[in-house]
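Removed: one protein chain of the complex. Kept in place: all other protein chains.
Now for chain A:
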Amino acid sequence: MFELKNVEKRYPGVHVLKGVDFHINDGEIVGLVGENGAGKSTLMKIIYGAVQPDAGTVLIDGKPVHFRHPRDAMRAGIGMVYQEQSLIPNLTVMENIFLGFEAPFVRMGAINWRKMAKAARHQLGKVKLDIDPATITSRLTFAQRQLVELAKVLALEERVEGKLVILLDEPTSVLSRKEIDLLFDVVRELRRRASFIFVSHRLDEILTLSDRVYVLKDGVIVDVVNGKEARVESIQKKMVGRDINEEYYREDRQLDYRDDKILLELDRVVCKGRPHEISFKLHAGEVLALVGVEGAGREKILRSIFGMTRPEKGSIRVEGEPMRAFSVSNSVAHGVGYIPRERKIEGIAGGMNVYENMTLSQLKDYSTGGVLKLGAEHELARDWIRKLSIKVPSENADCGNLSGGNQQKVVLAKWRSSGSRIIMLDHPTRGLDIGAKEDVYDMVREMSEKGVGVILIADTLEEAIGLSHTIAVVKDGEIKQWFNCQPGSKPSPYDLIRYMV
């Protein structure tokens, strides 16, 4: 049994964990839920030895232990998949999997790559990932990298004798349905040896998988419920402290878009490496969702519109004006905003504070003759911190220290406040708690009312259906089917899936 007693943690300006008691029985799967910034990741990092608690004890089978470093924790059989990706991008997959534990493959100072590749293949097999272990990690898709992280942690199984505790911090947020099922199978299979702590903002997942669920609010465990008996609504209420609106996607606020005003037009655009032509129009006030399986080429479309890659053929017009120079600065200048999926790389500048991050793409509006208007910047930041209830000590806090969900909110505020007329949202609600998701849906509706065009790659099919006016099903880089999505006559997820696979 693994136990935490009376754990305390403070950072300047925040009391993150307030006397948390927590235990996991052998072979148990424990869910951990809570709002953004409630302290979930911090708690996990304490268990993993990556963060030191200010007070409290950690006990394994009743004996106190002290992990000064994740290596100590790993030796005791504890592994963790981080919320933000933590693989080293320029190393190969197998080097990442065995990073720091190359010893078994070394003979007379030299690494036996063949042996390591074989072992890596074994680990990858556990997560059913069929890739060459010598692939450079940065070449993998986002979801593949997540599975590699999992495989890396599962290597503990062979490395350590005895019981394991595996910590999964929002492992599912980037995975597809199929991969999630696979992950759950792996978890259930491993129960003989390992117990799990599982953090997710998708409560249905938590409830299907967990034996017990801890509800964390503002650093305090407010409830522990039995996974089999718990209901989503009651947990939500405990997490957020209020009832969640029935009209989750705000369909009552969905207005017709403006047929006569075309914001963006793609005319027979061919993205690099895809044989098909893509054409569509985005109107003022329209939410257009691109749905499809992972790797269907949706992201490529967004990246072409944002000027990150030049399409091979075809033309892109923004408000009637054809785009010639394909560069991000050009697109931003034309009022295009992009909220990317990889928050850590393209979303947030760690080391810069909240207001600096928010105004980075719109410094022109916050300066005169190149001199910044710091007062206005602060005001903007405070305004958005309030609007999206971003949990920060102040607008001067370093964004790198915010919780994952709160970083996402800063990115949203950044692009929303910049007055872009075309906003592309790639998984905008990834890692957000229920309350924050509601705020984002409100924000999307408000944008539509103001005549902003939105292209959405949603987190779930339900979200795509609920939010959009129009849905394009993308498969293998081609738009397979269009759906009209007016309130009252929305398609069902089943209708979409037929064209997706």
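Heads up, the rule we're going with is that a contact is a pair of C-beta atoms (placed from the backbone, for glycine too) under 8 Å apart; a residue touches a chain by one contact, two chains touch by 3 or more; residues count from 1.
To be clear about the criterion, contacts and distances are computed from a predicted model.
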Listed names "Ferredoxin-NADP reductase", "Thiamine pyrophosphate-dependent enzyme", "ABC transporter permease" or "Phenylalanine--tRNA ligase beta subunit", matching UniProt entry of the absent chain: "ABC transporter permease"
Chain not shown: contacting residue from A:A143, A:V224 or A:L360: A:L360
Which residue of A:V81, A:A289 or A:I348 touches the chain not shown here: A:I348
For chain A, the residues touching the chain missing from this view: 10-13, 88, 308, 327-329, 331-333, 338, 340, 345-352, 356, 360-361, 363-364, 367, 370-372, 374, 414
